[in-house]
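Complex shown without one protein chain; remaining protein chains in place.
A and B label the chains in the order they appear, each numbered from 1.
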Amino acid sequence: MSIKLTIDGKEVHARSGENIIDVASQNGVYIPSLCYVKGKPCLGTCRTCSVKVNGRVMAACTMPVADGMEIEVNDDAEIVDMRKALVELLFSEGNHNCPSCEKSGRCELQATGYEVDMMVSRFPYRFTPRVVDHASKTVFLQRDRCIFCQRCVDMVRDERTGKKIFSIKGRGTHSSIEIDAELANDMTPQQVRYASDLCPVGCIIDKTQGYDDPIGQRKFEIKSIKDRALEKEHR
Amino acid sequence: MSHSHNKNEILSHELPATPLDPKIKAERDAKIQVAMMGLCGCWGCTLSFLDMDERILGLLDKVAITRSSFTDVKRIPHRCTIGFVEGGVANSENIEILEEYRENCDILISVGACAVWGGVPAMRNVVPLEECFVEAYVESPTAVPGAKKVIPFHEDLPIITTKVLPLHEVVKIDYFIPGCPPDGDAIIKVLDDFVHGRGFDLPTEMNRYD
Partner (left out) sequence: MSNEIQSIVDRYDSDRTRLMDMLWDVQKQQGHISDKAQAQLAQALNMSSDDVSETLTFYHFFLNKSFGKHQVYLCNTVIAKMNGYHDVRKALEQEIGCSFNSVDDSGVIGLGDANCIGLSDQEPAMMVDDVVFTRLTPAKVKEIISQLRQGKSPEEIANPGAIANTELAYVEAIVDANLRTDSIVLFKPNRDYKAILQTCLDNYIPEEVIEMISDSNLKGRGGAGFPTGLKWQFGREAEGEEKYIICNADEGEPGTFKDRVLLSHSPKDVLLGMIAAAYAIGSRYGIIYLRAEYWYIKEFLQQQIEDFRDQGLLGKQILGKDFEFDIRIQMGAGAYVCGDETALIESCEGKRGTPRVKPPYPIQQGYLGMPTSVNNVETLACASRIIEKGAAWFSDMGTEDSTGTRLLSVSGDCEKPGIYEIEWGATLNEVMTMIGAVDPRYVQISGPAGDSLSVEQDGEREFCYSDLSCNGSLMVFDHTRDILEIVRDYSEFFVEESCGICVPCRAGGVDLMHKMERIIAGRGTEQDLEEITTWSNLLKGTSRCGLGTAAPNPILATMDKFPEIYAEKLVVQKGPLLPSFDMEEALSAHELAVKKLMKEEV
């Protein structure tokens, strides 16, 4: 069923059932997200896709569009700042040392930081010690950078048994990302690549490959995360 | 200023010097005074400051550069309009200098990853300072065999801070230019904007964290 709604005051048409993030990008409006992967079940963990729907703050990835919705993405200064604040929270919570990170230039968190014009985090940097896990032969976990998006937990499974390869341990601030080293050892090179590309930050790192692209020619330097998101959706 | 000034020391800008031609001095004083200082970092950002290259020439009729890698004076000799600071706060001397800059600069800008969030020096923040000392001085692989192990601690030496701090956790910082280091392009853009009264605006494409 076709429905009508507005995004930043502009009337757009959409099919009911689609989520706000997709409908917005089809209409040239970029909404950042660090957990949503189109075509996969919504995780709703990062909240950086927050928008205002009829004046109320909602996560654009989990909210289906409805007829007559008034959605504010960039027209409302408060919601723009909230998205920025959420990205800043992630930068202060973990240890995101871009200069020393293999994922730099391909990192969705970093690229999103640029899109929301983050220069510094307004929140105190925490410097929480987190231990690297390198037990698996295929990948290592640089936990400093994990943002608990849960993409790997939900979307990467052992191909033979369907078991989880990645999981979360603990709760709240004590959470950590874990890897089943044995299952990870059985990952095919393709799956390793999939997992490390799926990771929006430089937490899941392929042990066999790194620093492939020179500075200036890295993924988001060639084309920004925003342009990529909009291009994918362009009708 | 909070730091004590030992009467037996003479600071570089206090050394006897030939007085400037009054006309030149007056012209210079009328310009926008700009300084750049480094605290705990690698001084790479001050190299980016130098990377403004010949573009700085276009601004020199409006701008006077005081303490910087161009001039190498140790302190800012008088009040400045704009102070750029790279590096984080890692010891008591850094705190003193930062206080001095905050007190004497109208606009204070954090330049580079170390100033903005601590950067590479802040990688020690996840390790207790005591363990850092053990690694550096007690069990250091480069220690001279048989030599007495000494951890520097003396009234003439700066005290190492418990953690490396970003500048804005110590004093108020007005603007931030991230990057490791930021490009000279970003620095000239910011400077040029201030000189021409446009205010701070670092465009998305110039923003970088590495």
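By definition in this document, a contact is a pair of C-beta atoms (placed from the backbone, for glycine too) under 8 Å apart; a residue touches a chain by one contact, two chains touch by 3 or more.
In this text, all values refer to a predicted model and were calculated from it rather than measured experimentally.
K.L.:
Give the residue, chosen from A:75, A:102, A:117 or A:180, that touches the chain omitted from the document.
P.N.:
A:180
K.L.:
Taking the entire complex into account, which one of A:37, A:80, A:168 or A:230 touches the absent chain?
P.N.:
A:168
K.L.:
Looking at the whole complex, which of A:64, A:129, A:189 or A:210 touches the chain that is not displayed?
P.N.:
A:64
K.L.:
Name, in rising order, the residues on chain A that touch the hidden chain in the full complex.
P.N.:
Residues touching the hidden chain, for chain A, are 42-48, 50, 57, 59, 62, 64, 78, 82, 85-86, 89-90, 92-93, 122-124, 126, 147-148, 150, 158, 161-175, 178-180, 183.
K.L.:
Given the full complex, what residues of chain B touch the hidden partner chain?
P.N.:
These residues of chain B touch the chain that is not shown: 2, 89, 92, 95, 98-99, 102-103, 128-130, 133-134, 138, 149, 151, 153, 159-163, 165, 169-172.
The criterion applied here is as follows: only the chains that are shown with their structure count from here on.
K.L.:
For chain A versus chain B, what separation do you get between their C-alpha means, in angstrom?
P.N.:
Between these chains, centre-to-centre, one finds 35 Å.
K.L.:
Show which residues of chain A lie in contact with chain B when the two form their complex.
P.N.:
Within the complex, chain A contacts chain B at residues 91-92, 95-101, 104-105, 110, 113-115, 117-121, 124-125, 127-130, 215.
K.L.:
Taking the complex as given, what residues does chain B use to touch chain A?
P.N.:
Listed in rising order, the residues are 110, 113, 116-120, 122-123, 125-127, 163, 166, 168-169, 175-178, 180, 202, 204, 207-210.
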